[in-house]
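Of the protein chains in this complex, all but one are displayed in their positions.
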């Protein structure tokens, strides 16, 4: 087995706008767009805010899994902009597709993502070299997605 | 040679927010995000508005070509939501990279894109089956990108 | 309306291996991989061969449309290697999904793609700047896909 370790890099919370934009049932699944209204970034190595831009262009598959497609931007306390992109999976449970088909979002869902970072700021270019995992959950009542991000090294 | 034809499906204009979000020089090129503040859709087969969501997560390459990565949503006059995603190329000229590196956006640039559409609205599911090209230009003074979209059949 | 023109750049034919690799029905559609056994490239601006590498990692959607995901490599008569990647749509007809579900490939299908090229060879770097369309068809009896590629300028 190859050695590896996980290092906690940051945690962040994104807050969705009032309601997601439901495109509805298309051939690949149900498309729902969650636009990001901002949030916070805290952690051992990065802190600041989530800018109110971007969002998640989600596809909810027939098996209740949501395929994540996120683009957001972090702004650190010392002025760096960091582009954050990720795919991943949200588990809405076996009846997740039916819930979305009825216009309901499950109350709580587990999210596992694989974020990548791109920045031009010299103090943060180490982020450009990371492969990370995001351990998160989405809470519908507060429209918040919160994640802990670990670098896999 | 295989036969083909182009049919004009719609034209649309998107207006950018006050200024693009410049992430800056990263290993693949210069990243600049243009967030969409809304616009209009007119055309023989679809008309309505561009919702003020999404944008273009652009990468300006060293050769002055911009690689487009757009997600926006159309809302038709009769209430359909249409998810619009596209890649494509913007030609900023041989010195395009240097312009962006100095914080300047070339005044006028030709855009060629390949939009795809996804909708759940029964009157528009014919859009889901199309492969299209977008013939456009970006004008920095008004922060507008305008396109004519043709279905390739 | 914005002006545009189409220029024929090349035509090419790819031949599939003996049988496609059918992964089968997954949540997004039916996955079928067509591996490329080689082919030819002819045309006004590029000629040579398609190397026997890569293929199409196709998804056949419930509406009978195939979403193309191709990676192949051209080798020109004068020694340039050109990486060719494209998405696009294959129209298998309204019953296309059912055909694939029964292990049958429709005899003839129209393909519309949006190829991009990447090369390091100085005589061909003009290809890196193009946005193109591919007008093609797939013929199951000979396992050949043939395309005419036009630059959109």
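For clarity, chains are labelled A, B and C in written order, and residue numbers in each chain start from 1.
To be clear about the criterion, a contact is a pair of C-beta atoms (placed from the backbone, for glycine too) under 8 Å apart; a residue touches a chain by one contact, two chains touch by 3 or more.
Only a predicted model underlies this, so the values are computations on that prediction, with no experimental measurement involved.
In the full complex, the chain left out of view touches A, B, C. The set of subunit A residues touching the chain not shown comprises 1-4, 8, 11, 63, 65, 87-89, 91, 110, 112-114, 116, 125, 128-131, 133, 135-137, 146-148, 152-153.
Counting over the whole complex, subunit B has residues 27-29, 59, 61-63, 65 touching the chain that is not drawn. Although one chain is not shown, part of subunit C still touches it, namely residues 21-28, 31, 33, 35, 51, 53-55, 57, 71, 73, 81-83, 85, 118-121, 128.
By our rule, only the chains that are shown with their structure count from here on.
Both subunit A and subunit B derive from one sequence, and where they touch, over half of the residue numbers involved are common to the two copies. The residues of subunit A that reach two or more other chains are 27-28, listed in rising order.
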